[in-house]
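A single protein chain has been omitted; all remaining protein chains appear in their positions.
Chain nomenclature is as follows: A, B, C and D, assigned in order of appearance, with residue numbering initiated at 1 for each chain independently.
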Amino acid sequence: MSDMGLIVKTTARATIPLIGIFGSYIVAHGHLTPGGGFQGGATIAGAGILFLLAFGLNEMRKHYNHHVYSSLEGLGGLAFLGVSMLGFSVAFFYNKLWHSGPFFNGKPGTLLSAGYLPIMNLAVGLKVFTGLVSAMAAIALYRRWRE
Amino acid sequence: MNVLGMDALIQFGILFGVLISAYLTITFRDLLSAAIASAAMSLLLSMEFYMLHAPDVAIAEAAVGAGIVTAVVVYGIAKTERWEREAP
Amino acid sequence: MIPFQFITAFLLIFMGVYAFLYKRNLLKLILALDVIDSGIHLLLISFGYRLENNVLPTAPIYTGYETVKAPMVGPLPQALVLTSIVIGVCVLSLAVALTINAYRHYGSLDVNKLRRLRG
Amino acid sequence: MNVLPFVIIIPLLGVFSLPLVGLVGKKAREAWALLISGATLGVTSKLLYNVWSTKETLVYTLGAKSPMGQGVGFPVRIVWEVDLLSAIMAFTIAFVAFLAVAYSIEYMRHDTGLEKYYVLILVLELGMLGIVLTGDIFNFYVFLEIMSIASYALVAFRNDTWEGIEAGIKYMFVGSLASSFILLGIALLYGQYGTLTMAYLAEKMAANFTLTAKIALAFLIGGLLFKSGAVPVHMWLADAHPAAPSSISAMLSGLVIKAGGVYVIARIAFSVFGMAVNLRTLGWVIIFFACLTLIVGNAMAVVQTDMKRLLAFSSVGQIGYILLGLGIGLAAYGTKVGEIATAGAIYHTVNHAIMKALLFMVAGAVLHELGTKDLNELSGLAKTMPKTTFAFIVGAAAIIGLPPLNGFASKWLLYESSALFNPFLGAIAIIGTAFCTAAYIRVLYTFLGRPSERVMKAKEPGMAMLLPMFILVGAIILMGLFPWQISKGVMIPAASMLANIKGYVLAVMGGV
Partner (left out) sequence: MKRTFGALALLFIFGTLLVVASPQHGLKFGLGGNNWKNYRYTDQYYIDHGVQEVGGMNIVTDIVFDYRGYDTIGEATVLFTAIAGAVALLRPWRRDEE
């Protein structure tokens, strides 16, 4: 599929940051409003689809580096694992930050509350975004064989 | 008509749409149309999830079912072929 | 009366299994798996629904709850369905990758053409 | 120090950090994968020792001290529940997976895409470990999917051969449908009983066993028979095992069909449905499929000309033995015969994992050196590859059940119990062994025959491939030296712990 015309490109240039901001909002407020790491990450990956559709494969090939994305995905997983091990003295996945942490233990309903939930949301959001973009790019950038 | 009956009626309509688009998904011979019908099914299903008071699932289903799945299947069609062949 | 949410879910599962057994195009089979999964998700979400004293329930979120004061629907099935949706999209992308490879080897998406292995 | 969480944490750490380690270099990646699987082996051996020495069911709650909610009498969190059967399975998994990783360092050297290969092989190990540890039924589904997805990708890993892709497609579609059925069964169970913890589910089910639960059981058993490759639906297995790279075939045949199929059938039949369902009926259903599997698998093995395909059909036959033991254990629940049969099934699971891993590694060595696995071209291999042939002879003798090796003891327990339970079943088991013997004698005859042109050019594989094979040969001989001690000391306690359904439930529910 080749790239689209000028109108689509301009609209996409304006829309992609908005979708990104909206996705980040969903990730950051996962413990307060509907949504969370996975939904936000998938929404931002939707911006990736829009980019791919509007600007075409060649532009995507310039901006997409597989090693970077796969390393970021691994980092997201490691952050999730590390946060879940914080309360290891009690049990694996013990929410220590909420019960007796230095921060993230405010009143329920504020942004800095709920213990490790916001950190996990960020980690999962990063992981889902990079992962879905990698999967899509792997399928879209797959070159047809040499005839 | 009270609120409950209204709610049930809306759900009935949405579910009817879900069934129709699922039927279209499995009967279209044009795979691109089938993919679009599957996206429509996901979108209607996410509305139904919203009606059943599951907003988290609704957001996820809309983002995944109408976005990622359609993109992946459409690119898969682009790499292979578009028409489901007739039975010999 | 049988609730129509259940009927829809079962019809979706039935349609998906039917398409899985009788269609022969690989991408159609993938979409059929998607339909089966959708049916199971709808079934699970309907298990959590709640109608107490004929009052419409509300979503299990306490933000802004003071103004509503209605019973909340069950949150556990929603968490399960979230996990299951991710698993579904993973299986789907892997299946599309396999299908592209199969098309490259066989030049066709027909399941019946994939019969070179014998024994 | 509680070692239980590290069984999962170490592979997870390895999986997520592998892309970062891969940036350093090729050697670092291989060393890291080897290190991670070795550490897992160490941790699981400690776990096995702990459970074996105390003979108590270990319970670990994720996220709190106790699985129960505050002020209520039911569990709200995910629990790990480890009895002796789980610990034995975990140890076997870690052992074979470690050797498979070590073997693949040389075997896969000429392939591309290796950074993903090591990720996938570690994830496969992780998924199986998760399945055997968990005590929560939805969590079991998640880890089943992890294991299945990793094995779909690994079966089709050689994407430039059509065998791999075709086998991968068949495996993937059949497996996904089976997974959907399992999820449907779990959903029905949740809808009826409102809980997902296995122990509490068993308790609720004993109080009120409804039609819905029976239907859920049918879906679960159907899906799991798919996954374990029982006979009406065994075709994916016979395609997938030969097409995968040999190190993966060793893991698929030795571990995946057992951890994802047989172990879970045992766990669901005994621990979850054990107090409610009529165990005699369920046992006979499983015995029926087992007899079919046993005869068809072993008989099909005789007529194959492809070496790995022969081994795959032989795996189907051996799964039949394990299911037979399990079915008799269910049908004769509470008697001495049932206990012996269950012990035989568990013992044979471990033995078969080791033997079949060895045999697939031998097949891989032959394929690696000669480029063919067709038995008609392999005659006289003993002359040029004596060490490999020796390993094959040991493995084949063990799988047939010759006395000084480990296969004898487990098969003897199965024959004895089936003959005591119903002489007809004993006869079927003997017939299966006859077919099995014929198949392996044919391969041996080929190996020891007159050398052909092609075989004369072959040479022994390198040390990195021979060493895992000889470790497995050592394990077979070592286990063969103490058959009755192992059976008395480990397998019978494992069977009695599995049969003690009340104990499994009480371990989670505590004094409530």
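Please note the rule applied: a contact is a pair of C-beta atoms (placed from the backbone, for glycine too) under 8 Å apart; a residue touches a chain by one contact, two chains touch by 3 or more.
Please read all numbers here as calculations on a predicted model, not as lab measurements.
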Candidates D:Val7, D:Val82, D:Ile146 or D:Ala439 - the one touching the absent chain: D:Ile146
Those residues of chain C which, in the complete complex, touch the missing chain: 1-3, 5-7, 10, 13-14, 17-18, 21-22, 46-53, 60-63, 71-72, 74-79, 82-83, 86-87, 90-91, 93-94, 96-98, 100-101
Residues of chain A in contact with the chain not shown: 30-36, 66, 70, 73-74, 76-77, 80-81, 84, 92-93, 95, 98, 105, 108-109, 113-117, 120-121, 124, 127-128, 131, 134-135, 138-139, 142-143, 145-146
Contact set of chain D toward the excluded chain (per top definition): 12, 15-16, 62-63, 69-70, 72, 74, 76-78, 111-113, 116-117, 119-120, 123, 126-127, 130, 138-139, 142-143, 145-146, 149-150, 152-154, 156-157, 159-160, 188, 191-196, 210-212, 215, 218
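Everything that follows uses one rule, which is that only the chains that are shown with their structure count from here on.
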Gap in Å, rounded to a whole number, between the CA centres of chain C and chain B: 10
Centre distance in Å when chain A and chain D are each reduced to the mean of their C-alpha atoms: 36
Distance between chain centroids, defined by C-alpha means - chain A, chain B (Å): 24
Junction residues of chain D, two or more chains touched: none
Contacts with 2+ other chains: residues of chain A: 34, 38, 132, 135-136, 139, 142
Complex contact set, residues of chain B against chain A: 55-56, 58-60, 63-64, 67-68, 71-72, 75-76, 78-79
Complex contacts: residues of chain C adjacent to chain B: 4-5, 8, 11-12, 15-16, 18-19, 23-25, 27-28, 30-32, 34-35, 38, 41-42, 45-46, 48-49, 51, 54, 56-61, 73, 78, 81-82, 85-86, 88-89, 92-93, 96, 99-100, 103, 108-110
Chain B residues touching chain C - in the complex, by the definition given at the top: 3-4, 7, 11-12, 15, 18-19, 22-23, 25-26, 31, 34-35, 38, 41-42, 45, 48-49, 52-57, 60-61, 64-65, 68-69, 72-73, 75-77, 79-81, 84-85, 87
